[in-house]
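Quick notes on the structure that follows.
A protein chain is absent from this complex, but the other protein chains hold their places.
Here is chain A:
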């Protein structure tokens, strides 16, 4: 298989994903093709059940496709085993989730340090402190997730996503659990850091305002992508 051009952060061709169902199997994704350039911001929108989150999971290597190829940061994700995919994620990918996914028993600072520690990196503390300062949480370093508001938790999650300076950031409904004010705060932060770090941003959202802040939008309908 020929590797994609270097300017592509993500290259997807003929991607399909099925799940077992009562009548044989159910197609979640059906022959999806997608290219995302390095540094580009892409929003994937679409109705519930269209396959947005499944596509995100496949792009990030969290799940395996039944068919098709995915090149992530120049590496053939579809050919890697679970350990190699984890390693690739650790080196090149960041995540922000709707439900924040912070570790309850770690403080805000420790949560942000986590990716660096898992990668065995040095100076995790100073880098994490700097990012928490950047997202406006320098007073909250030693607070545990249950001592933070939803908006603050998502800002911690954003700091954690950027601390390892990923090439690609995946965000799944990053503002889905937040009020208007906090949504705006988190969106600003996401795009500012995206620009500052030159990160490729792929986000899944129902929020059209958020989607419109991205350089490109694609719409997912019944397991297939439509340009919007």
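Rule of thumb we're sticking to: a contact is a pair of C-beta atoms (placed from the backbone, for glycine too) under 8 Å apart; a residue touches a chain by one contact, two chains touch by 3 or more; residues count from 1.
We adopt the following convention: contacts and distances are computed from a predicted model.
Think of the chain that is not pictured: of "Cytochrome c biogenesis protein", "Sulfate adenylyltransferase subunit 2", "Peroxiredoxin" or "FtsX-like permease family protein", UniProt labels it "FtsX-like permease family protein". The residue touching the chain not shown here, chosen from A:44, A:114, A:132 or A:203, is A:114.
Among A:40, A:75, A:129 or A:172, the one in contact with the hidden chain is A:172.
In the full complex, chain A contacts the hidden chain through residues 53, 56-57, 60, 62-63, 82-83, 86-91, 93, 95, 97, 99, 101, 103, 105-106, 110, 113-120, 124-125, 146, 172.
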